[in-house]
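Attaching a single structure in structure tokens format; questions to follow.
Heads up, one of the protein chains got dropped from this complex, but the rest are sitting where they should.
This part shows chain A:
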Amino acid sequence: MKSILVYSKFEVLQAIRIPMVYVALLFMPTVGMILFVVPAVGDDPKTAALATASMCLFAVLTICSAQYGMAIAIGRVRPWGGYVRTLPGGPVPRIVSMLVLSAVLTVFACIPLVAVGAIATKATATPGGMLLGLFALLLAVVPFGLFMTAVGYSVNPLAIGPITSIAPVVLAFFGGFFTAPNEATGFMAHVAQFLPTRGPAELVWTALGGFTPSPISMVMFVVWIGVFAFWAYRAYRNDEGKRFA
């Protein structure tokens, strides 16, 4: 337990001293929300609440792509990670501390978004719903984190920048984060539910109330976790031989 605390503190210290973290986490999603979501949601409190939740989930996706995709790819060309593995710590505190950092950043990122939602839109939500929503957001770290871990180990570190900036936007768009959850039609309605971003979104919307998840999305949620876990494991194993040969 002590080592998990120390590792978590170390992860958080590393992250919070990077100014870009604040820009990426607090500024970007909030500006996006004010510019694109606030004018579009209209008068329905339910729709506004779900749109705010979608933006929070988008922030989680961005966090995961930076923290796992970007950090792992960069870590592969830096020997610090190798050094830490020579310390008598084991993998558990390392993995748990990454998840703790994800949780801390998620809460950070959601505060301004929820504030904008509450002030500038007619969004309403019960405290219980918001708590469940936060829980669903943290659950979304599992597939997103595994996915980005796989990307981080598979991709050339030089290519990781563009990939981790574009992938979240594309996945969020086709997952239906930027359209009203209950009004999706045509292409979106059929394709979205097979995407890895849809399952977590539907869980978050359901947690807030006023949305019923589709069975396909829920099955795909589990399937994608399996796929990403396997891919991440394979990518990690394949990478091991190349790092500091």
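Convention: a contact is a pair of C-beta atoms (placed from the backbone, for glycine too) under 8 Å apart; a residue touches a chain by one contact, two chains touch by 3 or more; residues count from 1.
Heads up, the rule we're going with is that contacts and distances are computed from a predicted model.
Undergrad: Out of "Fe-S oxidoreductase", "ABC-2 type transport system ATP-binding protein", "Multisubunit potassium/proton antiporter, PhaC subunit" or "Monosaccharide ABC transporter membrane protein (CUT2 family)", which one is the UniProt protein name for the chain not included here?
TA: "ABC-2 type transport system ATP-binding protein"
Undergrad: Of A:45, A:89, A:129 or A:209, which one is in contact with the hidden chain?
TA: A:89
Undergrad: Spell out, residue by residue, where the missing chain touches chain A.
TA: 2-3, 6-7, 10, 13-15, 17-18, 78-83, 85-90, 240-242, 244-245
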